[in-house]
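Report on the following structure.
A single protein chain has been removed from this complex, and every other one stays in its place.
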Amino acid sequence: MAQDSRGLKPEPAVRVRGLTRRYGERTILDGVDLDIGRGEFVALLGRSGSGKSTFLRALAGLDHGVPGSGRFEAPDAVSVVFQDARLLPWKKVADNVSLGLKGDIVRERALRALGEVELTARAEAWPMQLSGGEQQRAALARSLVREPELLLLDEPFGALDALTRLRMQALLLDLCARHQPAVLLVTHDVDEAIHLAQRVLVLEQGRFIVDLTIDLPSAPAERELRFAEVRMQLLTSLGVTEKELRRVA
Amino acid sequence: MAQDSRGLKPEPAVRVRGLTRRYGERTILDGVDLDIGRGEFVALLGRSGSGKSTFLRALAGLDHGVPGSGRFEAPDAVSVVFQDARLLPWKKVADNVSLGLKGDIVRERALRALGEVELTARAEAWPMQLSGGEQQRAALARSLVREPELLLLDEPFGALDALTRLRMQALLLDLCARHQPAVLLVTHDVDEAIHLAQRVLVLEQGRFIVDLTIDLPSAPAERELRFAEVRMQLLTSLGVTEKELRRVA
Amino acid sequence: MADLSIATARTGTGSRAKPAGWLRLPSRSAALAEAGETSRRRKRKLGPGPVIPYGAAIGPALLLILWSLGSATGFIDDRILSAPWTVASTGWELIQDGRLQENLWTSFVRSFWGLFWGIVAGASLGVIAGLSRIGEYLVDGPIQIKRAIPALALIPLLMLWFGIGEGMKILTIALITFAPIYIQTHDGLRSTDARFIELAETLDLSNAQFLRHVVLPAALPGFLLGLRFGVTYSWLALVVVEQVNATSGLGYMINLARTYGQTEVIILCLAVYAALGLSSDWLVRLITRKALPWRKILAD
Amino acid sequence: MADLSIATARTGTGSRAKPAGWLRLPSRSAALAEAGETSRRRKRKLGPGPVIPYGAAIGPALLLILWSLGSATGFIDDRILSAPWTVASTGWELIQDGRLQENLWTSFVRSFWGLFWGIVAGASLGVIAGLSRIGEYLVDGPIQIKRAIPALALIPLLMLWFGIGEGMKILTIALITFAPIYIQTHDGLRSTDARFIELAETLDLSNAQFLRHVVLPAALPGFLLGLRFGVTYSWLALVVVEQVNATSGLGYMINLARTYGQTEVIILCLAVYAALGLSSDWLVRLITRKALPWRKILAD
Partner (left out) sequence: ADNAPIPDKIAPGTKLVVGDPQIRVALTLSGELQKLPFTVEWANISGGPQTIEAFRAKALDIGSVADIPPIHAQWTGLDVKIVAAKFRLDPIGHPIYVIGTAPGSRIEKLADIKGRKIAFSPGQAQGALVLRVLKKLNLKHSDVQLVELPSVGDAYTNALASKLVDAAPIAEANKQRYTQNYARDGAKALPHGLRDDPAYLYVVKSSLQDPDKAAAIQAYVKAWGRAAKWVETHPDEWVKGYYVKDQGLKEDAGRFLIESNGSPDVPLDWNGAIERQQETIDLLADELKKPVLKAETLFDRRFESVAGAAYQGE
């Protein structure tokens, strides 16, 4: 899954230098640096409340009024899946997906996207009539249909069952392969991070304490070994102790 | 973890017979039967949109106006963790947790509960100032502090990182051991279901197509084997195919 | 793998050592069977309770009954508040004359156009002030001032600028009705949840799209509430407006009846006002229910 | 396990074959450095734009300038709209007389009590009608009727029942102010998100707790908006109320000035009205901002 075009790109899609964000007394982001190359898929892990969403919101340029400093460059064509589904309650699902799309086959594209997230049947429902996972998928469809240069995903699969989750992951990877956006995916699922991303970051105390390139060998046995190793490594950095690790494994 | 007092109880805490619920043309619950014993911990799995939340809402008596039939009995002292955190935006976190508590040390109990979900520092924040996972934990605290006879949990750990999730699971099990409520836990994490529950249900097309008692042997090796088996069984029933299973494993 | 014993464990009872015995207890199960459909859900404990058909008519009907009783027993002095039947027969006479319909129609046309322009002005100024800081600074202050000035005191100025014809009347009604619509629209816009604004920014909506898809729907409930005020005011304004150079209309009728002390005509006019107020308010509420199918609120 | 090479991969640059070259391009980095703090965020594209200090004064100030210019150039006929300076000097005379303060104070007391009772009645009836279907059926219809009937037409009845003393004046003001507060409170209650009602049911809240912790806070924004109307109306009502057996008050002053055609006094009164309206509206908005710290809306 790892694309080897990485590292050759002269200019990254996202460049962050010394990004600091504070809420009141608490420094959430403490001088963060990060580059994400074009087409690179980065996963972001971190404890609950560590500032993952804050970082994403900063990159999306949504944190007006939050004190802080630092510089960043991000493409203009950003697409965000928020941690909450954030569907407009007064628009039917299909209209939520097609919102702001340009071009003439807007509705077709929206319906196709809904089909891809298996929500064709619910296209004419109101958002409040959707189940939690359906809302999440609608938000995903809305984001993916846009073909952005930078895709910011804040736990987009959190409310999905195993099967749907796998399908949505495949969908995302497929889209990435086609349009090559830079992706920053926040997730709590370490396995998911390893499977999907080329690089995994762990945010802790306002800094990235881990920045790990995922380079799983292709031979199945070696691959499994390396997978377990990386997984262990990430879990440890997330603070899961040996005893707890045993239960997880 | 399985308690063997099950089956001896003369009257279950929850009895459901022929429960049917429809939204428009679609039958979501199609004559569901279920007994949950006192102190029993049941996990409910199911595809996104399969009707898990609908079932929980029916048990909690919240689905006024939804057409359907069937009978059920559930205790009056029910506590629900909704799929969305559902904190009152105009109450600080601590006040959200203490809402409706009776007795005189209400505030202490709320703060203790917040301490247990590691949110002491955020007790005086507004809900909109919490991260997604923090909101979920606040909702969990609000539910657990009530010591109900029936605990309905709709994906209470979905937005938590691995470590926090483990701690919250431990907290829940601890509470269950102390107060012996009947628990119905909706989750998408098959491992979590197996680890926590004494029984796992899978909802599909309006019926429970699986009702599996979890009886893991205590010997580590056997246990691991049985765990993998049960896991596989549940994943298959959730529709995850062989090929996909390989990636999951 | 698929043929594990999954499908066999069909219902909860199968996996339990001893199925629950309650179905076999005759008394218990009988009780449950009797209660049947109704017992299957908890009663809603909080909230306003079930809707009674035509319940909204109870209050007005009660008023009417009290009024009739009071008049019949002589408890209400009919020189001050004519009896309902007197009012009804006066109404009947006036209808046969054609006077009531005529006046009502004149007033209706005035109210309609006044309200129309009031809505147009209120909604568009509300949007301007709601969406741009400059717009707010320019528009909001003067509107608050206008709102604070008694309509009666404005009339001389309006006469000066707009004469004493029909245009001035419609303008005055518009000026009276537009204030609540403006305020509600403005407040509705400003109260739009910030999360949706963030969403709109990431979706790269143009200003027009933002307005159309996000902000206006969000402000719609407020606008409709403002409309409830506006509709009522468009009727009330008639009393003020039809003092000036009017020879027909409901307000003119009531003013004329007052000079001649025709109590029953006054009360008739008030009854007409009440009927108009109730029905137009009801209409706006109906529109509100239809226009906001996406809301799930206590009222439902 | 813990000492794997985790901590080494500190920043993004470490893990990439070729660090981004842009820091070494002088022109680019200089531009970034120059832009500094300000360039680090996107401009907000949607929404009303930044707050200008004292911006709210722009509109009224502009009006004042236009008025002054119009008067100075003779464009505005000063027999209809006296010049600002005439009004100011009239005001100064009346203040030295003590008349203005006196009248203002009388009116203030009346408005205050009228508003007070209007709020009490409006809020409690709003809650009653909002929370119980029966209450709504009994209360809402009559209130809509009351609202639809012109205040001027009600005065004779009120005089009959409550005399012509201070009590009747305060009552009339209360009756005028309570309608918007009632409607807004009622609507606020009824618009409470159904999700919170479900929550309240599962938390087993008593009716009183439900009211206090869920429904009233949810209705608070609506109530405060109603208050904005109510406050203004409490001033406007003076014109109606102080026609009856009053020998002082702002409304009395303006009515008297109208009969005598004292344009500059009328305009002075209107200016006072404008000032009162603006400042009380501003006050309620301030309260709104303070009372709803938990909201995150477009206005912020």
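Read from first to last, the chains carry the letters A, B, C and D; within each, the first residue is number 1.
Everything that follows uses one rule, which is that a contact is a pair of C-beta atoms (placed from the backbone, for glycine too) under 8 Å apart; a residue touches a chain by one contact, two chains touch by 3 or more.
Note that the structure is a prediction, hence the values are computed from the model and not measured.
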Shown chains touched by the missing chain?
C, D
Any idea which of D:Ala88, D:Ile134 or D:Met159 touches the chain not displayed?
D:Met159
Residue of D:Ile145, D:Val244 or D:Val284 in touch with the missing chain, whole complex considered
D:Val244
Spell out the interface residues on chain D facing the chain that's missing from view.
77, 79-80, 156, 159-160, 163-164, 243-247, 252, 255-256, 258-263
Spell out, residue by residue, where the missing chain touches chain C.
79-80, 94, 97, 99, 155-156, 159-160, 163-164, 243-247, 252-253, 255-263, 265-266
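One rule holds for everything that comes next: only the chains that are shown with their structure count from here on.
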Let me have the rounded angstrom distance from the C-alpha centre of chain A over to the C-alpha centre of chain B, please.
26
Give, as an integer number of Å, the spacing between the C-alpha centres of chain C and chain A.
45
Taking each chain's centre as its mean C-alpha position, how far apart are chain C and chain D in Å?
20
Among the residues of chain D, which ones contact at least 2 other chains?
44, 195, 200-201, 205, 295-296, 300
Could you list the positions in chain A whose residues touch two or more of the other chains?
61, 84
Sort out for me which residues of chain A touch chain C in the complex.
57, 60-62, 76-80, 82, 84, 86, 88-91, 99-100, 126-128, 142, 146
Any idea which chain D residues touch chain C in the complex?
44-52, 55-60, 62-63, 77, 80-81, 130-134, 136-142, 144-145, 147-150, 152-153, 156-157, 160, 180, 183-184, 187, 189-195, 197, 200-201, 205, 207, 210, 215, 221, 225, 228-229, 232, 235-236, 239, 254, 258, 266, 269-270, 273-274, 276-278, 281, 295-300
For chain C, which residues count as touching chain A in their complex?
195-196, 198-205, 209, 213-214, 217-218, 220, 292-296
